[in-house]
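The structure appears right after this line, and notes come after that.
All protein chains but one are shown in place.
Order as written gives the chain letters A, B and C; numbering starts at 1 within each chain.
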Amino acid sequence: MSHDVIPPADAKQPVEADRPIDVASHAPRRGMRAPLAGFLIVMGQGLREALQPKRLIVSIAIMVGLGAAIAFGARAEADRPFRRDLLFQIWEGIDLWVLQILLPLVALILVGPVYSRELRQRTMVYHLVRPVSRTTVFLARFVSGVLPAAVFGTLLCLSIIAFADAGAPPEVWTALPLLAFFAALVLGAIYCTLGAIFKRGLIAGLLYTFMMEVIVAGLPGNIQTLSVRFHLRSLYHGLVDPAFAERSEGVRSRIDGTMQSASNPLVEAVPFDPPQTAVMMLLGIALAILIIGVTHVRSRDFALKD
Amino acid sequence: MSAAQAGIVLDRISKWYGEVMALNEVSAEFGPGVTGLLGPNGAGKSTLIKLICGMLQPNLGQVLVNGKTPFNRPSVMTRVGLCPEQDALYPQTSAWNALTYLTRLQGFSARDARMGARRALERVGLENDLGRSVAGYSKGMRQRFKLAQALAHDPDVIILDEPLNGLDPPGRRTFSELIRALGAEGKCLLVSSHILHEVESVARRIVVLNFGRVLADGTSRELRRELPEFPLTVRLTTSEPAELARHIVAIDGARRVEHVDGGLEVLTHHPAEFFDAVSELATSGTVPIEAVTPMDEDLEAVFRYLTQ
Amino acid sequence: MAVYARGYRTYDGDFRGPPVAWTIFREGVAQALRRKGFRWILNITAFILLATAGMIYIQVIVEKQAQRLTGGMVRAQLMELDQIIHGFHATTMFLVSLGAVLVGSGLVADDLRTRALSLFLVRPIRPVDYMLGKALVLPALLIPLALLPGLVLWLLVGLWQPPGETWTFLQEHSDIAWNVTRFYLVGAAQLTGLLLLLSSRTPRRGLVIGLSAAILFGGPVLRAIGRLVLGPIGTLLKSLDLPNNMLWSFTRDRREWQFEGQGGGGRWGGTTGEERWLQWQPDPTVIYIVCFVLLAAGLYFTWRRARSVEVDA
Partner (left out) sequence: MSIVSIQNLTKAYGSRPPALRDVSLEIEPGVTGLLGPNGAGKSTLLQCVLGLLPDFDGEVRVLGLDARRQRREVRRRVGFMPETDTYLYEMTGIRAVRLLGQLTGMPRNEALRRAHELLHHVGLGEAVYRDVKEYSTGMRQRFKLAQAMVHDPELVFLDEPLAGLDPKARDELLKLIKDLAVEHGKHVIWSSHILPDVQKVADSVVVLHHGRFRGRFHLEDLAPRVGRFHIEAEGDLEHFESALEAGGVTVIGADEGEGPETGGGTLVEARRGWTVDVAGDDAARKLFAIARESGVRVRSLGQVAEDLEDIFLRILRDPESD
């Protein structure tokens, strides 16, 4: 029944909308949180975002898949006639593929956007009007990116070892997780800070990787030590070389000879630092970068204009 | 926090992005009650709001929110709530989780935050969409989420940037009433909007910005009175316009008379004398005057004159 | 003498403009040509073509000198031509793929992201018009990259033959022209299909660029894995290396001719790795299947996008 003319109304009184609004009741409110508490809340949310079931499964699948691919690649290479033994392939494969390509990629994808996503989604405005300092938000988001990146990096490395089952030395099971963690920490710090400073963080990250981790790291001479890759490789070789050398003749010959850089043999090798100094350098770089990130975040204007 | 410091103080604020001047020596104080913030696009409204929320740092002058400068000082934000203009969404999480997270940042315990978030979402009418992710929300529902987020922690200073944007009529009326009620409660509300009649319905005091400067600050009546250069237009509804016109012209206050359908429109520079004369004329009954309606005393007219 | 209407005027013109598909196609091509990136690709390809032509010209002169001196055979230089064209295509293959990705990625994705599709859908257009218009953009833009260069070289060499022999030379070597055309057709079908398929699935252009670039430049990896895996999956994997499909369909006839020994000791690929080398190449019919499937999928999803109602009032 559709009625054409609307019946005249009675007096004009405030309309009771279908959802009653009770203004009086409101929850008790407490003052500003201790910084650590704020940190844990923001980090918790970041982890919850990263470890969503769908993304979690996809990430694990990719990591294990890549690990398997590298392992099989190494095995395929190993069967070719006059090629060096499988252990050598694994040893060099990790150095070439994992350290120089995949771990930076994991850091770029998982840690890079973790802070800049808040800017892109403009949800940073909610944090700016809440009693949580900008430093806490930046560091908490960063850590909520580093942890998954470290875990997935470890998964990648260990899946290589597992699929290759080349009788790798036990030291590997401790060294690789450490390596994955430091890669995620240092490279993650760089990408996260770049994401915070530049509007197109991803491109800045790629530019950095290309300039520093490819060109500078590939230059002969001590300039290599400027790149993060050098220190990561120092740590890697420092931790695993003795164990691998025992088991693999190929590794031994490579070590006894000049330590040739895996990527371009022409470059006259730079001797690696001992693992302790490598760890110090990596931590130092990460700290410096994070300080730059924090000072930027504290002092910048957040216009959040699209 | 003493009552004197409650609210917002802007002391000769200037702000520019590169060479673009966004605010030019803006001074204003916002105490308890609802204040309307108006101005054409690009007048500096959103810059002002971001300065108050501590997102931007003024190049000159000082911003005080509840007595302290908000930039990089999160403790000020415990009592501040902002409903931003642009859509700010957490696409992966549900509305309830997102709001619980944000409310916990306000210093509430997990349980309090969860309860407060739920109540806030119910308050804005999202009770049966708590579990759904905000990405699937319609424009109106996203706006309600933003409002819930601004009110969940019961702030004293609430800044609303285009609060009714995208809401349907029932929603608009509900939230207008809510804003009025919060203002009546003594909270300091700043409502920035382009829809003047809605601002007029919630705020008595209006601050008008244009080209980064404060053009006017007061109730729309006061502002109209302070614009003497614009004569007041009054429409007199009558069945005998010609006859009425003869009398009106005789009144010295009447500057110009125009015939419009249904009566006359009269411009006058001396409203007091003019209205007295009209009253007298009406009571004398020489000519029937059914209605007297001032046409440009409302906020839209005031705004038009100010930003001409 | 009159004061004419100043405000809105009605339109009393006709509505018999060109077919809608042509309009969408033309706008797509115009928009691509406005992009600096694509124009650079055209310039570089033209430059490489010039260089190749120059190289041939010098070689022809040298051959002629040698011929006049030794009366030797001219055949060597002729047989070189298709290898030169193959070499040209191999070098510019990167540009062809890049051009296709740059232009193709935005074909439908831009309309989705900017919601321009809802402005199109309320126009009197059929989904098939939208599909056709969008589908023809890439083939048209690939002509100067993948078809013309080969034909131009072929014609050039024909022209540089001693007078009177040009026509006979061209006819005699018409198989090269066919190879170039087949190279172009396979490329156009595959790239259009792939790009339309990806572009109509997501509004995010960056994602489409990333994905299509990964598929095109990751092709050799697929082919390598395909080599390891025997049986139908292997052949399928081998034929997923789209750029290689194009190059392989260019050289296919030459290969058989060469392989059956007619050509004698052709310098092509030598004899030792012959057997192994063939293993790497996909089966030609599978290439055509892949072309058809990709193109059909791309067209279908573009058509479906134009049917779905994006008008959210």
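Structure notes:
The working rule: a residue touches a chain if its C-beta (ideal position, glycine included) is under 8 Å from a C-beta of that chain, and two chains touch if they have at least 3 such contacts.
Please read all numbers here as calculations on a predicted model, not as lab measurements.
Contact with the chain that does not appear here is found for just one residue of B:132, B:173, B:213 or B:270, B:173.
In the full complex, subunit C touches the hidden chain at residues 7-11, 13-18, 20, 23-24, 27, 31, 34-35, 106, 110-111, 113-116, 118-126, 309, 311-313. Mapped onto subunit B, the interface with the missing chain covers residues 38-42, 138, 140-141, 162, 165-173, 194-197, 219, 221-222, 225-226, 237, 271-272, 275-276, 278-280, 282-283, 285, 288-294, 300, 303-304, 307.
To be clear about the criterion, only the chains that are shown with their structure count from here on.
Chain contact topology: the protein chains form a pattern that is neither a line, a ring, a star nor a complete graph.
With centres defined by CA atoms alone, the chain at the far end from subunit B is C. Comparing chain C-alpha centroids with the centroid of the full set of protein C-alpha atoms picks out A as the closest. Just count the C-beta contacts per chain pair and the biggest one is A-B. Distance from the subunit A centre to the subunit B centre is 45 Å, each centre being the mean of its Cα atoms.
Residues of subunit A in contact with two or more other chains: none. In subunit B, no residue touches two or more other chains.
Residue ranges of subunit A in contact with subunit B, taken from their complex: 14-15, 17-19, 21-23, 25-33, 38, 41-42, 45, 48-49, 52, 121-123, 125-134, 298-299, 301-304, 306. Within the complex formed with subunit A, the residues of subunit B that make contact are 17, 50, 53-57, 72, 74-78, 80-82, 84, 86-93, 97, 101-102, 104-108, 112, 115-116, 119, 123, 125, 127, 149, 152-154, 170-171, 173-174, 177-178, 181-182, 185.
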